[in-house]
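Yeah, one chain of the complex is gone here, protein chain that is, but the others are all in their spots.
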Amino acid sequence: MKFVKVQNDERTAFKKNWNFCVGTGRIGLALQKEYLDHLKLVQEKIGFQYIRGHGLLSDDVGIYREVEINGEVKPFYNFTYIDRIIDSYLDLGIRPFIELGFMPSALASGDQTIFYWKGNVTPPKDYNQWRDLIVAVVSHFVERYGIKEVQKWPFEVWNEPNLVNFWKNADKQEYFKLYKVTATAVKSVHPSIQVGGPAICGGSDEWIVDFLNFCAEENVPVDFVSRHAYTSKAPHKKTFEYYYQELEDPEDMLQQFKTVRELINQSPFPHLPFHITEYNTSYSPINPVHDTVLNAAYIARILSEGGEYVDSFSYWTFSDVFEEMDVPKAQFHGGFGLVALHLIPKPTFHVFAFFNALGDELLYRDREMIVTRRKDGSIALVLWNLVMRKGNGFAKEIEIEIPLSFADVFIKRQTIDEENGNPWVVWKQMGRPRFPSQRAIETLRQVAQPKVTTKRMKVEDGVVRLPVVLTKNEVTLIEVEPVNDETYTYVGIDDSQITSYS
Amino acid sequence: MKFVKVQNDERTAFKKNWNFCVGTGRIGLALQKEYLDHLKLVQEKIGFQYIRGHGLLSDDVGIYREVEINGEVKPFYNFTYIDRIIDSYLDLGIRPFIELGFMPSALASGDQTIFYWKGNVTPPKDYNQWRDLIVAVVSHFVERYGIKEVQKWPFEVWNEPNLVNFWKNADKQEYFKLYKVTATAVKSVHPSIQVGGPAICGGSDEWIVDFLNFCAEENVPVDFVSRHAYTSKAPHKKTFEYYYQELEDPEDMLQQFKTVRELINQSPFPHLPFHITEYNTSYSPINPVHDTVLNAAYIARILSEGGEYVDSFSYWTFSDVFEEMDVPKAQFHGGFGLVALHLIPKPTFHVFAFFNALGDELLYRDREMIVTRRKDGSIALVLWNLVMRKGNGFAKEIEIEIPLSFADVFIKRQTIDEENGNPWVVWKQMGRPRFPSQRAIETLRQVAQPKVTTKRMKVEDGVVRLPVVLTKNEVTLIEVEPVNDETYTYVGIDDSQITSYS
Amino acid sequence: MKFVKVQNDERTAFKKNWNFCVGTGRIGLALQKEYLDHLKLVQEKIGFQYIRGHGLLSDDVGIYREVEINGEVKPFYNFTYIDRIIDSYLDLGIRPFIELGFMPSALASGDQTIFYWKGNVTPPKDYNQWRDLIVAVVSHFVERYGIKEVQKWPFEVWNEPNLVNFWKNADKQEYFKLYKVTATAVKSVHPSIQVGGPAICGGSDEWIVDFLNFCAEENVPVDFVSRHAYTSKAPHKKTFEYYYQELEDPEDMLQQFKTVRELINQSPFPHLPFHITEYNTSYSPINPVHDTVLNAAYIARILSEGGEYVDSFSYWTFSDVFEEMDVPKAQFHGGFGLVALHLIPKPTFHVFAFFNALGDELLYRDREMIVTRRKDGSIALVLWNLVMRKGNGFAKEIEIEIPLSFADVFIKRQTIDEENGNPWVVWKQMGRPRFPSQRAIETLRQVAQPKVTTKRMKVEDGVVRLPVVLTKNEVTLIEVEPVNDETYTYVGIDDSQITSYS
Partner (left out) sequence: MKFVKVQNDERTAFKKNWNFCVGTGRIGLALQKEYLDHLKLVQEKIGFQYIRGHGLLSDDVGIYREVEINGEVKPFYNFTYIDRIIDSYLDLGIRPFIELGFMPSALASGDQTIFYWKGNVTPPKDYNQWRDLIVAVVSHFVERYGIKEVQKWPFEVWNEPNLVNFWKNADKQEYFKLYKVTATAVKSVHPSIQVGGPAICGGSDEWIVDFLNFCAEENVPVDFVSRHAYTSKAPHKKTFEYYYQELEDPEDMLQQFKTVRELINQSPFPHLPFHITEYNTSYSPINPVHDTVLNAAYIARILSEGGEYVDSFSYWTFSDVFEEMDVPKAQFHGGFGLVALHLIPKPTFHVFAFFNALGDELLYRDREMIVTRRKDGSIALVLWNLVMRKGNGFAKEIEIEIPLSFADVFIKRQTIDEENGNPWVVWKQMGRPRFPSQRAIETLRQVAQPKVTTKRMKVEDGVVRLPVVLTKNEVTLIEVEPVNDETYTYVGIDDSQITSYS
């Protein structure tokens, strides 16, 4: 059994960078009702500040078209859908973290696309027209939402240009050219608007160095650096519906955060903010790990410490309303979402909600737990028991000693593990219905809630000792509040006078 | 261990008389938002057909006033509030079961009142004015809602006239006079409108006999007989806030139902419907038993069989928004309600919701369980383990054998007991906060949900054998549905390929 | 001035066939929140029974895919989106009028498509696979919604096969083949499910004759006949954004209804129901006529009498959330919708709402007005002043004499004309903002309401004479109700005692 003694006087801040941003499927999906219902739930229980996704400039959002009038081809900018989308975001209390991409068909230099929804990933056929498009879009945002609002929105140039399937030939010089034209265009609308890149995925971090050197040498504006982080290896098995992959340890992901931060520190722009604009265990939208409690325990570790190294890290994604690999084919299909189809929260959703209950003051942290104090003096802890090996067992016992000035405390514990808050397992018992009936959906929603247990404890000698047992991959939130016992005001109260009570 | 073998061929109907009607605090409370929020929850999860409460004619609803114009005193009928109230009921899919009482101050012959809210319980000072009032009210209902609607509303004359605190001197002949005038007035508006009485509480069942003889002899209209039923004895301890009482066995209540039904059968009107227009364990609105799981287990027994003897039985009451003994003084105060203040369901709420999941076909019933089949062929059972003795233990083991034609079944079990779905116990751990904080309310709502467990079982030899253990006063709903296993359609699926799964 | 004397004793029924069905853009749009918001408004104020649109089987709804497993290509049916869509419809109280089309890419024999959203209009590459698809889809509907529900849904085979852009080569024999395979497949799921065709547009009514003969000769199931009706001529001017067309007189459309009904009467199936599954003035989704009051007055004429000739006629379409000609490019773009973008009702919306206020009893009808009695005895009239010529003036004066048994009547008149309920005109004053600001949207919503005027009139000699002046293209609803004057009950009331009142 592990024993942890929390010190009262370690008062460092727990940074909330973990809730700065969250990912979304192509933003055209934000027109959908179910998408917005999921986002509403996420905002109520977690409350992210920003949302980021692909496809702003792709054909389905409809912004860029060309029209031939009197023999002359002219651009036509259509903001019907994007206005509706951003209005919806702001109504739900979340701001866009703008990703400028992909290429409108009419502006594209080639026909290479990515995803079921066919995002064009080729450079513009004409950089002047691209620049005009960027200026038109950013100017429209400023006109509709005001510069005070828009200067709070980061603008990131493209997505993962270091991959051949996201950027033709993964051509670095071409990306730098795109970046320069785009960043300059954004700044031409208003110099206070933030722009950054290079939005790469892991594996080519020399891009970070080269990118910052390029900006320095060419005097190109850059307000932040962005990069992605996943820890899954190449799939070792693929079926029509699922990819299976092994995962690196979560420490590997934190190391990625640190490594790139160090590269920036050494660059000509050592003080630039660094945003992880996507992260998750697996980068595949059909890996069943995303539906499991293993994923939840894994992410708990990242949330607990990631903010020490990066200014934000954006979980990819908030919802299974997502279409990269075609319309989802089953209730649970290994999607990235915190929320499964039919508004069913997954285990990882609750990990974010648990972290949302933590305080601003960090009292203790190790690789398996974090202890905080909230403004009202109450204590909130999250513990997790990540086990990446097969088999049963692996329960972990911990005793935590917390110094408290209260007399009695009320302890509330919320848990997700294999048996609680785990709709994926119940769905398997049901026979994995692809398109569940209304009754099945209701059951899945019921079982998707954490188990809640409560008790009252005495503080003795100025401390309370909490014994905690964690099952394999359990994540638990414990809240410790003072009891203000009012029982004495019910003069003469005596529960033993009730039939069958003693 | 008990063993129950359900027969497939016993196909009698399970009568849903238990959801015909529910009680409410004085109907003036129906103007309140919290009252309507509770009723909405109750209708969503249970769905009663009618609602009945006191005070239609009391001063706060404001229907009867007198005005002196040119020296002449005239009645003034004001339907501002009652229209709003009945509109709200109908919007929520529930109809009024009208109780005609109490006496408007301006019409009263005396000043004797009952309850904190001062319902006047004296006969009218002038029976002609009373008759005019009844005609005015019923006519207004017909004008606003149409006769097709109003003929679905039973009209009951007064409440518990056999008690001196509800009817001056408990004067039986005076009640018969009131009944005759009132019933005749109701029928004068339209002969299809149903009217009945005598709405007595237990203990004076000769009133039933006398009442029906009176109606027969005097040719007075009567469409139904009504009576109340409680099983608590006189309080053995009273404090400022709570009454403590012993309870008779639930069989006693069922016997009350049967006894009165038999009296009616022997009367000049042997085929009249019989409505229990109020029932509960204790008749006191400050008896903590109402907040317990004991109450839930007790009521389960009544719901399971009461409908065999009476045409309806109306649980008193749906909500702790209630004022007979002053404004409620604490979050849990022993109120009658299925729903506690701040929209927190109590254990007995879930018993009603469990019964609402039962089918129309009765397969098996004893004093501890009921097994039904639903229209879609699935099986739904409720079991309870009522223990009216003090002490721990008392767990009960049952095995139920159910014949089924399915291959595999999905079993969903929902439970309330001392540890689950029991916000009263958590509130005690919190130190019984009278006016809980928003955070405490959220916790209480979370812990007020039943525990849900699921599993999959094989049907072998055409039967499934369900082993059930019930803790003291547990009530549990078990639903057994066929599994339509689609796993085979996910070609190549293999959960063991997921990290840590096997 | 025209004088109309309504007779009290003409008691024929006014058939509500006009509200049987309404059209929608591709049904994949039903995933969108704004679409559902519009449909909710339409259902609240008008209340259609069915909704019909293209694209059920097109790629975006995602139903049909193929998968290669172990070298074998197999169909994969995905109901994720269609379940969500039909659940939404039923929640809003509207049923699908199913159109079976267009061709999934994977099943198509060619690559000819129609519309911005690329509906494939070629025959199946393999009729067996098509039949399997139809059986799979209909079977899924029956499984999820029950046969009692699904047998209320008409299934129509394809759309406008008589046009080369909707059906490859407009090949009639190929259509008959498709129809036979499809109708047989539908009936194989359950013989009570209704199937029909040929869903042609006007101009080739010999298809109707040939189709019914084909069904008779080949013994192919057919439960209804369907056809479309528009009255616009070929565009005389086209721009990037608008088509301008002349319209035939509305009598032309009614004549189309009659002509085809007569063809059916002469056919081997003389008693088949006849559904106009699309109609409107112009068949173009970018003709500004749809935004005008002219359109409203024109449609009023159709609604008033169309139901005499056909079993339903389905206005194409309920909402400007529509994509046939690309994402809408401006707030008002000549779309078919009753409701414009941003939930702004157009004049034609109100015509439908006006007809929804009419009674079931037809008292009088001519080409400019319809007078009905409602169940409660009140009278409801709609009048319109369709003027298809340019210029000002054209006001029309009418006096209507209605026999009434009431004393005084309360008259409520609601009007849309160039100056009232006409957001298109206000939008032009604003400078035609393509993507209006939130403030502009609010103004447009305000001005999109009809003008309401009221007055009280005396019935003299058993009649009331209503003088009505209609401006050019005005449509007006007049409701005449009895006054139950309660003024006398306010004893002593005297408005002249109020400062400035007399």
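A few comments on the model shown:
Going in written order, the chains are labelled A, B and C, and every chain counts its residues from 1.
By definition in this document, contacts are C-beta pairs under 8 Å (C-beta built on N, C-alpha and C of every residue); 3 or more make two chains touch, one makes a residue touch a chain.
Here the structure is a predicted model, which means the values were calculated and not measured.
Residue in contact with the omitted chain (choice from C:71, C:191, C:270 or C:492): C:492. Contact with the undisplayed chain is limited, among C:135, C:163, C:398 or C:483, to C:483.
Touching the omitted chain from chain C are residues 236-237, 239-242, 244, 246-247, 288-289, 292, 294, 330, 387-391, 408, 410, 412, 426, 428-434, 443, 446-447, 449, 452, 454-456, 472-473, 483-487, 489-502.
Mapped onto chain B, the footprint of the missing chain covers residues 31-34, 36, 62, 65, 67, 69, 76, 78-81, 83-84, 87-88, 140, 144, 240, 326-330, 341, 434-435, 437-438.
Following the convention adopted for this analysis, only the chains that are shown with their structure count from here on.
In this assembly, B is the chain whose CA centroid lies farthest from the centroid of chain A. The distance from the centre of chain A to the centre of chain C, with each centre set as the mean of the Cα atoms, comes to 44 Å. The centroid of the Cα atoms in chain A and the matching centroid in chain B are 47 Å apart.
In chain A, the residues touching two or more other chains are 240, 330, 434.
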